[in-house]
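Heads up, one of the protein chains got dropped from this complex, but the rest are sitting where they should.
Going in written order, the chains are labelled A and B, and every chain counts its residues from 1.
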Amino acid sequence: MMNALIFLILFPLFISLLALFLPRALPGRKVIGTIANAVLCAVPIYLLFATLDQGPSYFRLESGLINIGMLVLEVLIAAYIIYLSVRAKRYLPVILVVVQLVTMLGFEFSYGHSIQVEHSMFLDKFSIIMALIVGIIGSAICLYGFGYMPEYHEHHPEVKDRRNYFAFLMYLFLSAMFGIIFSNNLMWLFFFWEVTTLCSFLLIGYRDDKASRDSAFRALNMNLIGGVVFAFGIVILFVSSRTMELDKLLLLDQGVVLLPAVCFAFAGLAKSAQFPFSSWLTGAMVAPTPVSALLHSSTMVKAGVYLILRVSPVMENTVAAQMLTLIGGVSFLVTALIAISQSNAKKVLAYSTISNLGLIVACAGVNTDAAVWSALLLIIFHAVAKSLLFLCVGIIEYKLGSRDIEDMDFLIMRLPKLTAVMMIGMAGMFLAPFGMIISKFVTLKAFINTNPVMAIILAYGSAATIFFWTKWMGKIISIRHGETEVREHEVSNWEWTTLGILAVATVAVCIAFPFISFHVIDPYLMQLFNTVPVVDTFNILIVFVIMFGLLIILPLGLFYYAFINKDYKRVGTYLGGGNISNITYEGAMESSQPIQIKNYYLEKYFGEERLFYIGVFVSLTLIFIMFGVTAI
Amino acid sequence: MGWFKRSPWILHYNATSCNGCDIEVIVSLTPLYDLERFGIINTGNPKHADILAVTGSVNEKSRQVLINLYEQMPNPKVIVAVGLCAISGCVFQDCYNVMGGVDKVLPVDVYVPGCAARPESIIDGVLKACEILEEKYSQQKKIQSRLAKI
Partner (left out) sequence: MNTIQEMFQVWSMLERMLAFVLLAPLLGGLIAGIDRRVSARFQGRYGPPVLQPFYDVLKLFRKERIIVNRFQNFTMVLFLIFTIFSGALFFAGADLLLTIFSLALAGTFFVLGGFCVGSPYSHLGAEREIIQQVAYEPMVILMAVGMYQVTGSFKVSVIAQYQSPLILYLPGVFAGFLYILTIKFRKSPFDLSMSHHAHQEIVRGMTTEFSGPTLALIEIAHWYENVMLLGMVYLFFAFNPWLGIGIALLTYLFEIFIDMNYARFKWQLTFGSSWLFTAVAGVSNIIVLGLMKI
């Protein structure tokens, strides 16, 4: 079993080096990549079934050499970041890296010899969930990259073609993600944490123009702030309790480990782009689409909530936990509202990502069995559906030449299959029978019992969610005759494969959710709380009736309407009787005017600037309270 | 049963009327005459309408609009020409830009005379139109059943 874990960490690393050094002209390159991706999918699935009825397992590993190796690498990473920052004349990252490095080195030299780590790695159900997400979704996105990157460089001749380097970073990132989710040793966790920070920094800056450099440094700064606090947390933890292991942390007295736990939660907030750190995620949308899909929707931000969920049991019944809940709630509500006012598709996706992560963080703060149950389900459903949507937007961007929602009129006439896939993703994000709503449903119940304010936030937030998804959905499915320019054949097979995998996964996860709940999430909750939430079986039955109803009615109905030709009379849309054709009407001076329809964005109410700063200030206050109360 | 008779919905179009007849059409919907007694509703949408009430004579500009509106109404449908202008063009019939009455472009079923047409006669005309609506529906059904036999 341990070998499988080490394999999962080292195999992507090996692939990434291969990607960096194999010449691009090599014919078998993509075949190797495909096989590697298949392996990356298969191993987590094997892990799932191999440990189906087992509890968590911990692994001992001779860590002397590895620790030294990691320390050296950490210094090298720090040096590299300092080099890049100085070259770009930005000094905040330099200060942060130096503080972090000094902390870690000082810690290593003064306490290094006395660190006793019993189990360096571990595997429980939560790790398996994360491994499945990283393995399947991560490798699917890499597959998508094979088709996407050539087109990217076609459309952006000004960007230097560094495809090998890009693939290297993507796989390196996967390796680091596996490292984060299997590490029990907090030093290791920290090391992998910093690697993801570095990778995301380099990937965001891939374009290497001013906008992307700005965004990259913003992401770096914010993640480094999180990293510095993480390092402080480790030091405080070790000094106060002589522990360096994640599982031992949970067993210790709350008073001793509360402060380090809050530090880790803070690092998690930065990584998962919660307020006040949200701006790095929206800025990161300048990167190529696979980067947005991999780092900023399905995996890296999930590392942040992963850590928060890991340490949240420590904070049970404290003011800190309440503050954490509120920060999550504020992020959820404010970003959902801001998303209404956005017309840039990627930004809408980014804000809705922050919003959903906010809900997960809030669940972690509430920390009851039902809340954690829905947090885990949210992680799964969100990862699948959101990466699917990102990839769709990536394709649309090149087929239509725009990522603005206003330009996606009549998308169903132009890219019919892609629109169908996108509808699945959107339905997965907010419509009733799909997973997201199941978890929101349980979340609401969990909130009411502990904190009615959160129930109110959820009520308003889900209304806002309905708004921006529905109007986008409506935009892409409006039909107009005369719009026949189908451009779908230009989408590469790599991209179709990925979309297919993810679309099937979105539906499959929803259907398999009782299995996931029963075999994966419930054991984890038993291990954590010794209870599992009682979800009314009748409700689940009803949800299934709706789901199967939809799965049967929708395709059959669409088939019926699309292929069985009825001789219903076709008329144009009502244009006050002034129709010239279906899409034009007679204007003044016998001119022919095309009809144009645009969406509401309610800028006045939900303008980004105003709401964003409100969110930042509120959450900053909450964070100060969180630390202040804990420190006292 | 005559469902059409019980719920005819009207679309009112002003071709080139002087507004006299328009006002009378609206008046018949007001509390005093209350056309809704008969289930009659004034809708603004051809796709919901059963009866097209046209006021004013037809000219080059309104001809196409009239045809468009008529096209967008689902069968069975009836046209009521309200007022003398809609019937024949009245005093404007010799104008260079006037084509004449509505029946120059569309098949009119009921003519409601008057300049302006009185609300009583409009109501009477609309109720006549309801009868024709029923008739058209039964004819339509006959044709359909014959077609089905073939």
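Annotations for the structure displayed:
In this section, a contact is a pair of C-beta atoms (placed from the backbone, for glycine too) under 8 Å apart; a residue touches a chain by one contact, two chains touch by 3 or more.
For clarity, every value in this text was computed on a predicted model and none was experimentally measured.
Of the chains displayed, those contacted by the omitted chain across the entire assembly are A, B. The missing chain, though absent from the display, is touched by one residue of A:90, A:480 or A:519; that residue is A:480. Touching the missing chain, out of A:464, A:499, A:580 or A:622, is residue A:464.
Only one residue in the set A:59, A:441, A:529 or A:627 touches the chain that does not appear here, and it is A:441. Note that of A:159, A:571, A:614 or A:629, the residue touching the chain absent from this view is A:571.
Where chain B meets the chain that is not shown, the touching residues are 1, 3-4, 6-7, 29, 31, 34, 36-39, 41-45, 47-48, 50, 72, 74-76, 137.
In the full complex, chain A touches the hidden chain at residues 410, 431-433, 437, 441, 444-445, 448, 451-453, 455-456, 458-460, 462-464, 466-467, 470-471, 473-475, 477-481, 536, 538-539, 542-543, 546, 549, 553-554, 557-558, 560-562, 566, 568-575, 582, 595, 597, 599-600, 604-605.
One rule holds for everything that comes next: only the chains that are shown with their structure count from here on.
On chain B, the positions that touch chain A within their shared complex are 13, 45-47, 64-66, 68-69, 71-72, 74. Those residues of chain A that touch chain B in the complex are listed here as 569, 571-572, 574, 576-579, 586.
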